[in-house]
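A single protein chain has been omitted from the complex, and every remaining protein chain is retained in its original position.
Now for chain A:
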Amino acid sequence: MKFFSLVLSVGILSVIQSYGFSVFGVAPNLALAAIVTSSFFAADFFEGFFLVLLSALVLKFGSGFETGILTFTLIGAMVVVAAKFIPWRYFAGNLITIVIAVLIFYAFLNPGLILSLVFAKELFLDIVVSSLIFAFLYFLWQDK
C-alpha cells in the first residue's frame, strides 16, 4: 500500500509535467520533486530506482536518446541513494536535497540559466511542490 501510494504520486505528477503544465510560463519539475520526496519514504533502493525509471518513461518526449532524460535518471538515482544516508531530520533533508538536485540538473543541461529568473521561479515551485508531497505522504503514513 505504501509503495502503491508512491507509484501513484510519482506517476500522476510525471504525467502532469509531461503534458506541459506550467505556472506563469515556468514548468515546475514535478517529477523530480516527487522523486526526491518519495526517496525519503521508499523502503529500499529498488523501490526508489523503479520510481525514477517509471517517471523517465512517462517524461520521455521523443523516439531518440535524450540527454535530459538521462540526466534526470542519474540525478534521481543519486537522490535515492543519498536519501538513505542523509543525517538531518527528514523535512529539512527533503528541502536541501531538492535544492541540490535542481541545481545539479541545470548545471548539467544549461548552466547559463542558473542565474536567470526562470531558475529561481522553478526552484521556488519545486520546493513548494516537494513540501506539499512530503506533508501529504507524512500524514498519510504517520499512524502506520
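Note that in this section contacts are C-beta pairs under 8 Å (C-beta built on N, C-alpha and C of every residue); 3 or more make two chains touch, one makes a residue touch a chain; residues count from 1.
The rule is simple: contacts and distances are computed from a predicted model.
As stated in its UniProt record, the chain not included in the shown complex is "Cell shape-determining protein MreC", which appears among "cytochrome-c oxidase", "Beta-ketoacyl synthase", "Acyl--CoA ligase" or "Cell shape-determining protein MreC".
Of the options A:Phe40, A:Tyr106 or A:Phe134, the residue whose C-beta touches the omitted chain is A:Tyr106. In the complete assembly, the contact with the undisplayed chain comes from A:Leu57, out of A:Leu57, A:Ile96 or A:Leu132. Take chain A: the residues that touch the chain left off the picture are 17-22, 25-27, 29, 31, 44, 46-47, 49-50, 53-54, 56-65, 68-70, 72-73, 105-106, 109-110, 112-113, 116-119, 122.
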